[in-house]
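Every protein chain but one is kept in place in this view of the complex.
Labels A and B are assigned to the chains in the order they are written; within every chain, residues are numbered from 1.
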Amino acid sequence: MNDWIAIGALALVGLLIPLGMMLVSYLLRPTVPETSKRATYESGEIPTGGTRVRFNIQYYMVALLFLVFDIETAFLFPWAVAYLDAVESDAISLLEVLGPMLLFVAILLIGLAWAWRNGAVQWAQTPRQVEADSDR
Amino acid sequence: MAIYELPEWTALGPALILAVTALALFAFDSISPRSTNRQLLAGTAVAGSLTSLGVAVWFTVAGVGTPTADGGNGVIDPTHGFVVDQLALYFMIIVAVVTALIVVASYDYLVDHAYQAEYYSLVILAATGMSLMAAADSLVTILIALELASLPSYALVAILKDNRGSVEAGLKYFLIGSLSSAIFIYGISLVYGATGHLELAAIAEVVSGETEAGSGHDITEMGGLLGLGILMLIGGFAFKTASVPFHFWAPEAYEGAPAPISAFLSSASKAAGFVVLFRVFTEAFPLGEIGAVIGFDWTVAFIVLAIVTMTLGNFAAATQDSVKRMLAYSSIGHAGYALIGLAGLTADGGELVMGAAMMHLLVYGFMNTGAFLFVALAEHWGVGRTFEDYNGLAAQAPVACAAMAVFMFSLAGIPPFGGFFSKYFLFVGALEAATASTAMLVVAAVLVINSALSLYYYSRLVKAIWIEDPPATRDRLAQPTGLYAAIIVAAVMTIVILPGFGPVVDAALDAAGAVVG
Partner (left out) sequence: MEGAFSYAPAIAAFPLVAFVVALVFGKWMPKKGAIAGIAATGASLVFSLWMLAAVASGETYHETLYEWTAGEAASEIGADTIGFSFGILIDPLAALMLVIVSLVAFLVHVFSLGYMNAEGETGLPRYYAGLGLFTFSMLSFVYADNLLMAFMFFELVGLCSFLLIGFWFRTRSAPSAAKKAFLVTRFGDYFFLLGVVAIAATFGTLQFAGDESFVAAAEAAIDDGGQLFGFDAETWVTITGLLVLGGVIGKSAQFPLHTWLPDAMEGPTTVSALIHAATMVAAGVYLVARMFGYYALSPTTLAIIAFIGGFTALFAATMGVVKDDVKQVLAYSTISQYGYMMLGLGVGGYVAGVFHLMNHAFFKALLFLGAGAVIVLMHHEQNMWKMGGLKDKAPVTYYTFLAGALALAGIIPFSGFWSKDEILYDALIVGLEEPLIMAAYAMGLLAVFFTGFYTFRMVFLTFHGEPRSEAAEDPHPVGWSIKLPLIVLGILAVVAGIANLAPVAKLANVDITFLEHWLDGEYGGIDEVTYSAYSELLAYETGVISSEQVTVLIAAGLSLLLAFSGAGLAWKLYSDPEPTAHKERLGSAGTVVEDNYYQDEYQVWLAEGVTLPLARVADRFDQTVIDGTVNGVSTASLFGSSWVKRIQTGIVTNYAALLIAGFIALLLGLGVYGGWF
């Protein structure tokens, strides 16, 4: 028997279960249309304002900056584990062990410095900065 | 030459120079944010890309990648996951040339723009990615290089923050790009799952049955899995090269983006996509052996894609009103032409058709960049976007318009220009391949039909520029030096590449032979 038949059967079943549940609930439930049922659910409170709230862009900035350090960590850990063995081994010079990681960190640092200098971690602007901004 | 004395990692020089340039620009912007020293920024970027170009040309001349038997220095493996051969250098040259052209042109385009340093460093970063794509020979490095090229591109398309079109285009580009990347990564994982390897050469060994797959299975049992993975890889590359059905981002992104960026994406980025495509499919999935595993040769997929892409691109371009959008669709059509390079390969040959595709990408790098830069010039003048808005520009700016006519006719493949020759070689190559597979006859016929159709809309633009009367109310047109210089260089190259075609043909055929043979 072709393996694909099993996959097809699984897909069919996977599709039938949710559809079947929706069908059953549609058949069983009483229908009482009411306007308040269509309102946005806000834990019993009367909803205020729209759902599309604007968050401060700085939240994203911090998240992005965090990513820099996150990636740094992800690479630093395995590197650190192998570091001592590599230094002791004669086959690889210290420069070859240390150099790439220093270069990597340096590149990330340039990115961090750039973000910092361009106001990624600045939550509020001084009046002078606002003025300078509007000049551009 | 002294190339022997250099350490091996320097073979990646063209890409590394670009990387250093980009970092230098970032560093400069960190030290002095929002600098208005535009000469320094643009100058650094130009210097970086020209140095990269010079080094790549020097390496080619010095014989990097030429087999040692022919007196060259052989293929160099600078580090794990990269390889520098003739193919890599050839496309590094294309990328560097296009980068230099658009950086020069951007100098005038970006007058009064807020993000100068960011713009240049992102361009150079993307160029770094493209340059690395040319040399990557492992699926991981390919993915990283591809993303390095893509991510700055998204930002660049949206860099006109106050322009709704630009932002919208950037977002669409990003969304479709993410989707494609996801498919691409999924494809990589499937290929890895089937073969147990990420390096192209190792994958090839598994496919041809020389070594066992990583999981210990017989590779022929996993033909469907590998085939699906290959198809998904094609999807990822199709996104990069703007081929059907992954082309949907292209018209919007090219139209919304700043025109130099459109030029950059449609020339350099496309070329980089093609080099990876060429390398992956010729090295990892050798024709003749792959057929036994997945049931058919992947050329079938490219025959279908080439036909559909050519046809869709050219047909959609035919009735556009906006010049930039027309060029965007024509760019899709040209991707279809270049795909013939893969469609026409056979197990034991096909240098000609693939070399022709590579020549076409080089010529295209000049003529298409030039055409988009002319649009950039028109945007700089503020004359408008549609064909009617371009009416009679020749009366006021004859030099640039003459260059534009050259680009249009070259894109259409009219004889005296470079575009004719590359297309002609493609046609000949396709016919040659037709001896092995009759489907290539269809491809060749579609190529001819589409070329004829393309002449319609290209000459429509030339007619608007040269023949129609200009509207009465148009101000004097400025002559920005950088844009003009870039356009004229592109035009001159489009023309002189014809007498100089010999070396280009040799280089392209050598490069193609290196990976095919």
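The definition used in the following text is that contacts are C-beta pairs under 8 Å (C-beta built on N, C-alpha and C of every residue); 3 or more make two chains touch, one makes a residue touch a chain.
In this text, all values refer to a predicted model and were calculated from it rather than measured experimentally.
Remark: the omitted chain is touched by one listed residue; of B:Ala11, B:Val64 or B:Ala301 this is B:Ala301.
Screening B:Pro67, B:Gly193, B:Gly209 or B:Gly223 for touch with the missing chain picks out B:Gly223. Contact with the chain not shown here comes from a single listed residue; of B:Ile183, B:Leu200, B:Ala257 or B:Leu352, that residue is B:Ile183.
Residue B:Gly235 is the one among B:Gly235, B:Gly273, B:Gly336 or B:Gly482 that touches the chain missing from this view.
The chain not shown here touches chain B at positions 171-172, 175-176, 179-180, 183, 223-224, 227-228, 231, 235, 244-246, 248-249, 251-252, 294-296, 300-301, 304-305, 312, 315-320, 453, 456.
To be clear about the criterion, only the chains that are shown with their structure count from here on.
One inter-chain figure worth recording: chain A and chain B are separated by 31 Å, centre to centre, where each centre is the mean of the chain's CA atoms. Those residues of chain B that touch chain A in the complex are listed here as 23, 26-27, 29-31, 33-34, 114.
Every residue of chain A that touches chain B in the complex is listed here, in rising order: 107, 110-111, 113-114, 116-118, 136.
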